[in-house]
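For this view, one protein chain was removed and the others were kept in their places.
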Amino acid sequence: MGLASFIARRILTFIPTLIGVLLITYLIAYAIPADPVRAWVGEKLMNPETLEQIKTKYKFNAPWYEQFMFLIQQLLTGQLEDPVRHRNVFTELTSRFAVTVELAIVGFMFLVIIGLPLGIIAAIKKDSPVDFAVRVLALLGSSLPSFVLYYFLILVLFVHTRTTYLAGIPMPSGKCISDLAALPQSVPVLGNVASAIGSVPMFGAMMCGEWSVVADTFKRLYLPGLALGLLNGGFIARIVRNSLLDSLSAEFILYAKARGLRKLSVWKHALRNAMVPVVTVLGLNFGGLLSGAIIAETVFNIPGLGRYMYDAIMRLNFPVIIACTFLIAVIYIVVNLVVDILYAVIDPRIRY
Amino acid sequence: METIFRLLRSIIWSYAKLREKISPGWIQKNSSRIKEWELMAYAYSRSLIGVIGGVIVLAVFILAVIGPLLAWEPYWEYKIVYDESLRYRGPCLPPSCTGYPLLGTDEWGRDIIAMSLYGFRISFVISIVVVLLGAPLGIILGLIAGYKGGVVDEIIMRITDIFLAFPGLVLAIAFASVLPQRIRGFLEVNNIARAFFSGLFGLRQEEYGQLAALLSIWIAMVIVWWPGYARIVRGSVLSVREMPFVEAAKLSGLSTWSILFKHILPNVLSPVLVMMTFDIATATLFAASLSFLGLGPQEPVPELGFMISKAGGYFPERSSHVVIYLGFILLMMALGWNLLGDALRDILDPRTRRAIEYRLEKEKKK
Amino acid sequence: MESQPMYLPEDVILKVENLDVKFYTYAGVVHAVSNVSFYVKEGETVALVGETGCGKSVTTRAVTRLIESPGRIEGGSALFRRRSGKVVDLLKIGDEELREIRGNEIAYVFQDPTSSLDPLYTIGYHIHETIVAHKSKISKKQTFKQAVSLLKQVLIPSPEIRVKNYPHELSGGMRQRSVIAIGLSNNPRLFIADEPTTNLDVTVQAQILDLLKSLQENYKMGLILITHNLGIVAEVANRVYVMYAGKIVEEGYLEQIFYNPSHPYTKLLLRAVPDPTKKIEKLESIHGTVPSLINPPPGCRFQPRCPFAMEKCLIKEPPLIEVENQHRSACWLLERT
Partner (left out) sequence: MSSNEILKVLDLKKHFRVRGSLTKKVKAVDGVTFSIEVGETLGVVGESGCGKTTLGRLVLRLIEPTSGRIIFDNKDVTKAKGRDLREYWRNAQMVFQDPHTSLDPRMTIASILLEPIRYYNLKVGDEEEFLVKQMELVGLGREHLYRYPHELSGGQKQRVAILRAIITKPKFVVLDEPTSSLDVSVQAQILELLKDLQRKFNLAYMFISHDISVVKYMSRRMAVMYLGKIVELGASDDVFEKPYHPYSKFLLAAVPIPDPKIARSKTKVLIKGEPPSPINPPAGCRFHPRCPYAIEICRKQEPPLLEIENKHYAACWLYHKK
């Protein structure tokens, strides 16, 4: 009952945050003492007429706040255009984000596979060699420059064994794509949702049953995913370990034993109570992955969100920068919200 | 271990004796404090992780200070101009081959060991300064937000939220691409600043364009660095401010600022210190990542991340020795701080305190 | 290997002898409980009284081996008459048999009901779990029905609603009642209440004590009550064991302890508590503090704080000396020379 109003309240408090993010982005971009229009058009195509045309279109001659309002208005109505590629920003952003989502999911999978079991084992075998190894893994993971690890995994798994490849992103067949795009017409609301989920190639392929594409996607992305998992898995394992140790030493565990509960039931209490801090860290990590792993995308040549934004900054592409920041801020907000809701699911003390 | 404890203890005691000379009775009045320091020194000396971390950090510090003086090859000389074969020459290890360069060269034929000596200074200075500027900013804002509460808290936390909603790297990219031209202009006309910053980074004064790039990374990082501190400090302040000793201090006549700095700050500092130690490692890698993306200084400045990114283009056929060696150096720089932070967290943990206290007593008796 | 059948007098449920518990901490070996012996009869309330750290909680926890590392039970025996009539030594039986006894034949109430209850599960689920752990064939519906009737028994208003409540939704008093209900879920023979009212208000405390007394009468169970509050002891106990620094210093029937205390510690303790019904000019205070159990003082452990200490007290630990019938006290002053 209170959940809806809680979400509404949270979204309300996030509106100023969102506006602040956009405003700061814009002001930074505005402060650049260079001529963005030149950067957009390129020296070759430069002629005074086109320049003037673009300048009027993007209100470059108006005061900064009018420019800003214009961009925001375009953004919110979904009409924003990428002045370099001359396409709707959202079309491009959607396809880029879909790739980032794929990478985030694969990376997250590795993170969980590495982090959770290691953390639990380390807690059970506290102060043993395994525990120490987890500690070292966590320290190494946070000390290793990510790009160096990426190069090494490429060296081992690409150059030497060729179990992956470093170009392109597997897409479902054309028929599948058009089928998914047609869904909203046949099924009203659910179809829209399905179509949106299907726009992530991996999910689209799953929906069409094109499993070879899914396998290919995994083959393409497991390397960066593994790298992300290795870099943060140790850290996650440490969090799991510490919070499990905390909950194991809680009084209610001793009381559960005093009640003569079987071992399995006692562990159930311990594990569920240990989940709260773990969910936060995992949630924020997933949010971080969704916001684009720029370096991983650069090294592994993945056309994701991070890379898109990086290129946009390099070319002073305001509309794209604004759109990307908007998306990233929204991801931050949504991830925080989801983490809060998950809290409430795990812990009945938290009710909104 | 024992020697390290003895060394730290003699440092503590010579400091204490110095204070005793200045103001007699100091040792007696501060006997508990000295005991506290000894306890820390003991706990630290018993932590293998901490000692290794400390040794690495000390080594990095020394290399960072003397590195640029030690470097036997100037970074601005491109050797390949005289000898094209020096480009990405592999390592030359003693048994099989003797001579120069030991671990190989980079794309301009420069000895990578010599270059890394410059790199130490650059990475070290950036990481330390970012944390030393960013943390206090966040701490002060967090203190005010947590203690004042109400509207002030709301405003500060909303601003913090804005910066947290930005992914750090993206914001830093944005800053790093905006600022250099302005800073460059400033350095061009201001000789003193130019001399100061070039000295700080161990670079030539002519490199002011590159210095501007470094400084903009710096500023960008400071700006994205404080929100984490503001949040953690605010959280701790909220719990400490409810402690009766804060009310007692009010009744003892202390003003709000005195309470903030004499009672609240010292009691929220432990987690912040641990976080700062870890953050120096993160900042080192973060700065390297920015340079890796090409947002930092360009040729000929031997910044580690930038050199790795250059070598990456020839990886792995010709340049793996560069990536391995420079990657290892970055790893060590970060690892040292991370190990130290991990040990510090254990040392400052009140839960383990009693045990340490007792073991020290026992040790002393022996 | 079948062990010898152990002997326990007919009406005794639990008989603990020479219990020794040590904690192997970094700071050294804490001799938390040394050489403690006591017994509990059917339908009897036994109080263990003492100040913080005197070992009263450790004693009762040790009885069902609820001592966690670094603590270790070093010796002694705890004979317990099971529902079947079989007498077992709780300190020696296998883990599975012990599990069957815990929460089933011996129930606990820990000091703080808030931290004993898992915040993530409802009160009903706690009861359900406790029943299921000891009865295999029982449906969830049945256990919840049982839970409702248990909550009714401990006088929780509208138990049908409360059974679905989470611990944080209840007040402190209700939480303590729920914990008592959980304890009753398998009709225990022995009920151990560790400071059951310490965090509660006086009026609620009176309600809980009243409830415990009436339940004990209905269920005919043995009750061990651990407390530092002599007022509570005076209200509910039949027999009293006074503990100091890990040892029992005096034991006897309630009236013997209150009207004829023979150990200096008991005497002083009784005079340190303000009795609101009497006019007191000055409270007796025991100077000094409780000794460390890592290096306990030589001889009698109370000797450094005792106004009557003699030379002998410094040298030799006094044994429990009989004062009158069932009333014994560990003090050299009572030694008949």
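For the reader, a short list of remarks on this structure follows.
By written order: A, B and C. Residues from 1 in each chain.
Convention: a residue touches a chain if its C-beta (ideal position, glycine included) is under 8 Å from a C-beta of that chain, and two chains touch if they have at least 3 such contacts.
Quick caveat: nothing in here was measured; it's all calculated off a predicted structure.
The undisplayed chain touches these shown chains across the complete complex, B, C. Across the entire complex, the residue among C:69, C:84, C:136 or C:277 in touch with the chain not shown is C:277.
From the options C:165, C:186, C:205 or C:303, the residue with contact to the chain not on display is C:205.
Of C:36, C:90, C:133 or C:232, it is C:232 that touches the chain left out of the display. The chain that is not drawn here is touched, among residues C:6, C:254, C:321 or C:334, by C:254. Of the listed positions B:58, B:248 or B:355, the one in contact with the omitted chain in the full complex is B:248.
Although one chain is not displayed, subunit C still touches it through residues 51-52, 157, 171-174, 201-207, 209-210, 228-235, 254-255, 258-259, 268-270, 272-277, 280, 282-287, 289-290.
The missing chain lies against subunit B, touching residues 28-33, 36, 243-245, 247-254, 258, 263, 266-267.
Note that only the chains that are shown with their structure count from here on.
Chain contact topology: the protein chains form a complete graph, every chain touching every other one.
Set against the Cα centre of subunit A, the chain with the most distant centre is C.
Subunit C contributes residues 25-28 to its touches with subunit B in the complex.
Those residues of subunit C whose C-beta lies close enough to touch subunit A in the complex are 64, 66, 68, 99-104, 107-108, 110, 112, 115-121, 129-130, 133-134, 166, 168, 182.
Those residues of subunit A that touch subunit C in the complex are listed here as 250-252, 254-262, 265, 269, 272-273, 346-349.
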